[in-house]
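Mind looking over this structure? Questions follow.
One protein chain omitted, others in place.
Let's turn to subunit A:
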Amino acid sequence: MSDVLDLVGAVFLLLGALLALAAAIGLLRLPDVLSRMHAATKPQTAGLVLVVIGAALLLRTSVDTWMLVLVGAFQLITAPVTAHLVGRLAYRSGGVRPDLLHRDDLADREEDPAR
């Protein structure tokens, strides 16, 4: 039984690490700040959650497990907030490449002098 749990935990750790690696590559390779925020939120969050699950399966003691649950929960809650704030700032300060946008519904609105 514990061998199976060890194996499953190891697989989760590995998958999580792979997603985190992809997120890191995405941060370097994607063309502008807004695109990079995608890499910083989705694969990064999922990768961390997978690592947390893997660690919980390997540790199997309740004291550490509850701490890991909190780590995962706060990551899920806070990552979108960061992405939103950075994305908002990036758009306003030219961190987006207009030539790579198929359509931009915000463009008309931003010209509004009231803002």
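In this section, contacts are C-beta pairs under 8 Å (C-beta built on N, C-alpha and C of every residue); 3 or more make two chains touch, one makes a residue touch a chain; residues count from 1.
One rule holds in what follows: contacts and distances are computed from a predicted model.
Visitor: Going by UniProt, what is the name of the one chain that was not included in the view, given "Amino acid/amide ABC transporter membrane protein 1, HAAT family", "Parvulin-like PPIase", "Na+/H+ antiporter subunit E" or "ABC-2 type transport system permease protein"?
Guide: Protein name of the absent chain (UniProt record): "Na+/H+ antiporter subunit E".
Visitor: Under the stated touch rule, tell me which residues of subunit A contact the chain that is not displayed.
Guide: Residues of subunit A in touch with the missing chain: 18-19, 22-23, 25-26, 29-31, 34-35, 37-39, 41-43, 45-47, 49, 62-67, 69-70, 76-77, 79-81, 83-84, 87-88, 91, 96-97, 100-107, 109.
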